[in-house]
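Yeah, one chain of the complex is gone here, protein chain that is, but the others are all in their spots.
Up next, chain A:
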Amino acid sequence: MTTTHDPYAGSRETTEGRVYTVTGGDWDQAFGGDLTGEERLVVNMGPQHPSTHGVLRLVLDLEGETVTKARVVIGYLHTGIEKNVEYRNWTQGTTFVTRMDYLSPLYNETAYCLAVEKLLGIEAPLRAQTIRVLVMEINRIASHLVGLATGGMELGALTGMTNGFRERELCLDLLEEITGLRMNHAYVRPGGVAQDLPPGAVESIREWLTVMPERLAGYHKLLTGQPIWQRRLKDVGYLDVTGCLALGVTGPVLRAAGLPWDLRRTEPYLGYQDYDFEVPTADTSDAWGRYLVRMAEMFESLTIVRQALDRLEPGPVMVEDRKIAWPAQLSLGADGMGNSLEHVRHIMGTSMEALIHHFKLVTEGFRVPAGQVYVPVESPRGELGYHVVSDGGTRPFRVHVRDPSFVNLQATAAMSEGGMIADVIAAIASIDPVMGGVDR
């Protein structure tokens, strides 16, 4: 064993080869002559890193500042939701799936419920469908704002972050008023939604609709024209349509490559064919295009929310079939959302049949005829597909989620290899993955 006496980088020979102890200082001196000009450096980035958009781990091979190889390691947020759902009844499933992609909980719930409804062969009442569209589009704006805010933070645009979270809070306030919770709502249920819009909600949404266009336009003032923002995003994370299709990438990334593929248009569900909205696209195939597409989509979501409000007709929000409809009622009391005392009085005091129904549906749940379905919806990140299998029992036999974050994240290597290390951050931010959805 030989030891060289270098004050910054001592080294010694071991059976595995030469081992350096680098204490800072001159890298040339540390590796001088030993590696014959090769400057390959493997950097482990994450999973706890403020710029990796969540608990994402990147293993980057660097030559100087150029990334020669990017490997993505996931699984740090795996919670086994798909397995858990198999041990709960069909209605309880919503409370699990809503926690997957936690920035678009209502999309998870809706896609799951659409799948369960397809298996059951039922359709939610019109009002419930409209309410689903309404809350989903509010959710899309909230989700895009977080994507923008965290992406801005990762690139150093901190005002973008504070503003993004500020406007997102307005969206979450609305969702809280409607569903009772800011996130993880469990609001959409098989057969409809948990409850009707509370009094005053429509007025709140209308007021929000007057505020938001101006607020969103503020981002164009803050970021779009800003030279630093442009130069950080333009020509960064390039992925064209061919690359997107090969890697299965959908959503804003695909639309920024020029293909107007939006499931709300191409395979409409929940009556989306009757709404008047544009599918924004860009032709730059880079992070800049994705930013512009997301910005434009938020404005389109506002018009959809406006139309959904106009289309709201009085009516039930849950299917009539009492063997499926969730019997428990909620009401808003002085201390917040809770059990409806009227409903408790009804089942405990007046109707034995209602009590039986409540008991059976809440403890055992309803049965779903055997079969399998795949239901995709357009989530803020792309195609969110639910592959749900029933064996005829009261619980899902298998729920697989095709989460767009999971699939899109595969494009990281294609987007960032050959570029600068700083652009890896911009590329990942432009995919906007949510690790809760990636790892499930």
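Quick notes on this one:
Keep this in mind: a contact is a pair of C-beta atoms (placed from the backbone, for glycine too) under 8 Å apart; a residue touches a chain by one contact, two chains touch by 3 or more; residues count from 1.
Going forward, contacts and distances are computed from a predicted model.
Entry comment: the absent subunit's protein name, as recorded by UniProt, is "NADH-quinone oxidoreductase subunit C", drawn from "TonB-dependent receptor", "NADH-quinone oxidoreductase subunit C", "Insulinase family protein" or "ABC-type xenobiotic transporter". Listed residues A:80, A:218 or A:338: the one in touch with the omitted chain is A:80.
Of the listed positions A:14, A:48, A:210 or A:363, the one in contact with the omitted chain in the full complex is A:363. Touch with the chain omitted from the figure is made, among A:159, A:230 or A:266, by A:266.
Although one chain is not displayed, chain A still touches it through residues 74-75, 78, 80, 82-83, 86-87, 89, 118-119, 121, 245-250, 259, 261, 266-267, 323, 356-357, 360, 363-367, 369-374, 376, 383, 385, 387, 389-395, 397-398, 400, 402, 406-407, 409-410, 439-440.
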